[in-house]
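Below you'll find the structure, written out as structure tokens, and then a few comments.
Of the protein chains in this complex, one is absent; all others appear in place.
Here is subunit A:
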């Protein structure tokens, strides 16, 4: 039918025109593309070198032993043989009938026999020392290969694998400090600080000048807490390489840490708001033991706090001057020596002598300690106690310090009175009195002697009482 035929024809024409148009487009595109590519190429050639070499490529896949260097004298003979053998007998293919026709079995056998002998001779000639040298070379190359593998793993941050490779390298060649140092670095990342320390030490043994190893060892030692040793290492590094910034910063860190360790953390008081706090650095001041007598009983429950605060004004008196220990009772002593603290003022307090007479040992002990070695107060207090209650108060025995204090009182009394004699009499009735007597110090014995001499000299009292006293208070000192 003409209609359809025409339609098909038209279709085809249309298609062809379309294709041609398409083709023209393509060609134009192609032309512009080629021009573009030319320009690109020119540009890229200029930029080429910069980025090319920065790729981190994995190391060569397998380790292949380098060819064995043959000694010259032997090469010729060795080379000659294989060639001979080769040229003599290229393998004859199974389907090559003509060659097989020409094949002579006998000559072949002869040739094989002779060549076999020669080859065995050659093998014997191969010196063993050649072998050893070669083996050494081989191992070194192998070790390097493993090191490369390890380095690649390190870059990929697989530290465990890297350590394995480095270990293999060390097995092949234990004389190179580099493998140990590299392994140490991996172990730092794996937080195996002990192993790192050991590896660095090995590296240093192999090469004393290997500064990297010292530095890494110091890092490990810091983590292990060996601050002194870390300092040593860092100082060594800095002595050899004064411009090493890492070592400097680490050293400062170590010094700081060390101080903190020794002195404890120190902060200023948070009393003032931040903006009003002084920015002056904290200064360390030695702690002063001040006379505890100025602190009353109420104060003793307060904990002694080490307060180190900034020095605002004066730094007059030297810290080394101790406050006089047994100052005369000054109930109104206010602040201690100005060098210690200006923050906390100890308010003036009266030392109160307990008015109630103690009836139990506990009360006595408590009051006694509250009197804090003030002789006057203690003697007053003691004299209040009726001698008859000594036994109950000292039911567990007299404390040696109390006893010596009592002796002091008695020796300071220049006159003898009833009270004294009675107290002496009663005191000897306390348990373990004799042991206390024998444990008297020399000073105490002196006191005792003076007392006894005075007693004996004084004849106004009942002599039998005095006699008992003298007898019972006898110590070895009398015999000295």
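Definition applied: a residue touches a chain if its C-beta (ideal position, glycine included) is under 8 Å from a C-beta of that chain, and two chains touch if they have at least 3 such contacts; residues count from 1.
The criterion applied here is as follows: contacts and distances are computed from a predicted model.
Between the names "WD repeat-containing protein 92", "Integrator complex subunit 9", "Trafficking protein particle complex subunit 2-like protein" or "Bardet-Biedl syndrome 10 protein", the one given in UniProt for the chain missing from this structure view is "WD repeat-containing protein 92". Where subunit A meets the chain that is not shown, the touching residues are 12, 15, 18-19, 22-23, 26-27, 30-31, 33-34, 37-38, 40-41, 44-45, 47-49, 51-52, 55, 57-62, 64-67.
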